[in-house]
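Data block below; observations after.
Complex shown without one protein chain; remaining protein chains in place.
The first chain written gets the first letter, and so on, giving A and B; residue counts start at 1 in each chain.
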Amino acid sequence: MASITISDVSKTYPGAAAPSITDINLTIQDGEFIVLVGPSGCGKSTLLRMVAGLEEITAGEVKIGDRVVNKVDPADRDIAMVFQNYALYPHMTVRENMAYGLKNRKTPKAEIEARVAEAARMLELGPYLDRKPRALSGGQRQRVAMGRAVVRQPAAFLFDEPLSNLDAKLRVSMRGEIRRLQKRLATTSLYVTHDQLEAMTLADRLVVLNAGRIEQVGAPLEIYHRPATTFVASFIGSPAMNLLDAEIDGRSLRIGAHVIDAGRNMAGQGAITLGIRAEDLHPSATGLPFKVDFVEELGAQRLVHGLIDGQALVLTLDPQLPLQDEMRLSVNSDKLHLFDTISGKRLEHPKTVASGIPVPA
Amino acid sequence: MTDVTQTAPGLIRRWIARATARPEPAKRVQFDRPLLPWLFLAPQLAVIFVFFYWPSAQAISSSFYIEDPFGFGSTFVGFDNYTDALGSAEYRHIAGFTAIFTVLVTAFSLGLGLLLAVKADQVIRARSTYRTALISVYAIAPPVAGLIGMMLFDQHIGPFVKLAACFGWELKVGLNYFDTAFAMILVSVWKQVPYNFIFILSGLQGIPQSVREAALIDCKNGARRFFTAILPLLAPTAFFLLIINITYALFDTFAVIDVMVKDKAANNPITLVYKVYLDGFRGNDIGGSSAQSVILMLVVLVLTLVQFRWLERRVHYG
Partner (left out) sequence: MNRIRPLDHLILILGTLFMVMPVVVAIMTSTHTAVEIHTGGLQLLPGNDGYDTYHTVLTRQGGFTGQVTGARMVMNSLILGIGFAVGKIVLSMAAAYALVYFRFRFATLMFWVIFTTLLLPLEVRIMPSYHVMSQLGLLNSYTGLIVPLLASATGTFYFRQFFKSIPDELLEAARIDGAGPVKFFIDVILPLSKTMMAAIFIIMFVYGWNQYLWPMLMTTDERFFTLMRGIKQILQVWVGSQIPDYNEAFALAVLALLPPVLVVVVFQRWFIKGLTESDK
């Protein structure tokens, strides 16, 4: 049980023109479940592997607990890792797979047996202990992989997209199992995924990465409701947040030929990117004219895709409501997210602003 | 009451059933034509019948006859050729040498191949250079290897002779039994190392990276990691190579021996396959040579069947 501190960490592969990871600063508290999320190639796995010791750290420092572990062997970092494709030893039984790490650390036999039995109970692996991995299904193998990590009782768990190879239904149930397990063991966990839904449901805190840099760190709901950049805004949440071109006009926002009330004084002038979540748009008598393009029925809700003055938009509707080809939409003014068009950064709007310059979040 | 399938006859019966069972259909969907497949098979089958089955049958049948030395026919002698061969001290002597030769060549070429493959797998820089250099020797024919070996051990010009002389060892390859055997073994090992190297390196590189990384986290000691987590995964390849190497030592080393011995068996070490050749082509003892052939056939049969059976057991890890 320990904290993980990542300070100013960067990585450049030898011979590469640019760094893959730049200036990462992150402090993970003891017992926290941190999820690194981002699109393919954003560096999240690389970062995880640097913490594990499977990749070299070009610059910066990683501490596990109080120890700087930059040069420490993976086997000595007191971490356990769960891999995407399970990485079970094919020639060993489930029992031997779980015991292997402990055997190499000269744990007494009785202790090993006790820990394996306990992990098997926790993960319902009892009937499979003497089978080889090839005789198990994907979900069972993944549980064995977790069992292998659990018996080590490490300072931290590292998960590298463990659910990506499972089918959708299994993913949902395994997600719950991982969460329950972590809460029970209270072990610090660092989890990597490209699935924003997994990230939202599992994390105590979320780290959104893009092109090797941190875009935002925070609790899931915090990130959901106040995304710091257009990237985070469109990555987190499904369907993705609508991002429209708009213009500040005093207390109003101009979208194409139409105007909506922003409900407050906004600092600055000119073009901005306006973000509105699909669930925050409601049909109303007056408001933005919306032309329906196509509808996706989800059963519990309806996703309506359409256009406002040529700009694409999605909103969620209660399926009971009647659907028309043309509607008018309104949105609560405190559900408006404003972003700088060039940097993508969030624009904050304090009630009063002294200067005329928009203050970025 | 003992389980009947575990008794010897039960085991044999079960084993025969498995050996003669139809191999599972190669494809889920196949063409259903009565005649066409035979057209495709015909050339290969024709060649096999004329040049494999027919000669093999002849070999077996002529092993039961002795040819009249003046060429006037042959007499049926039953198993005499076999008992003569197996009973003769000379044959047993040669069989003994063959066994030792096979064990040494197999052990050293596998061992060296394994060592080099493991090291080549571990280094990253210059890996392809090493690989190219080590593989290039694969293509050298046994007779060429034998010739070069002869030169290296030549009385007048061979550096090995001079080197050995430094240690007080007077190498007389071609004259001294032990020295010739040493040279044969060295050359045979030299020629076979690249083959083993290729297969073992491929096997190592086929191990998923994530399994290796898991082992890195689970086991700090490199040697221990290799023996407990990596080597077991090479088991199927290793077993296959064992059989191939034994076959190589028994048969493909013919050329090396021929080059060094030059048809003069006299005081020189030879293997069983070479004796088949000597007796048949130089000694004109067709019957005896055939009998020896058949004995060798049986040895190979046993080896191959062992390989198939074992390979069945060692199912490939999914």
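By our rule, a residue touches a chain if its C-beta (ideal position, glycine included) is under 8 Å from a C-beta of that chain, and two chains touch if they have at least 3 such contacts.
This is a predicted model, so every value here is computed, not measured.
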Which residue, B:A120, B:A214, B:A249 or B:I270, contacts the hidden chain when the whole complex is considered?
-> B:A120
For the chain left off this view, which of B:L86, B:A99 or B:I135 is in contact with it?
-> B:I135
Touching the absent chain in the whole complex: find that residue among B:F97, B:F251 or B:W310.
-> B:F251
Residue ranges of subunit B at the interface with the undisplayed chain = 22-23, 25-34, 36-38, 40-41, 43-45, 47-48, 50-52, 54-59, 62, 112, 115-116, 119-120, 122-126, 130-144, 147-152, 156-159, 162, 190, 193-194, 198-199, 202-203, 216, 237, 240, 247, 251-252, 254-255, 258-259, 262, 273, 276-277, 280-281, 286, 289-290, 293-294, 296-297, 300-301, 304, 316
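Just so it is clear, only the chains that are shown with their structure count from here on.
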Subunit A and subunit B, separation of their C-alpha mean positions in angstrom = 57
What residues on subunit B touch subunit A, complex-wise?
-> 208, 210-211, 213-221, 224, 228-229, 232-233, 235, 315, 317-318
Mind listing the subunit A positions that touch subunit B in their complex?
-> 52-54, 73-76, 79-81, 83-91, 100-101, 104, 132-134, 148
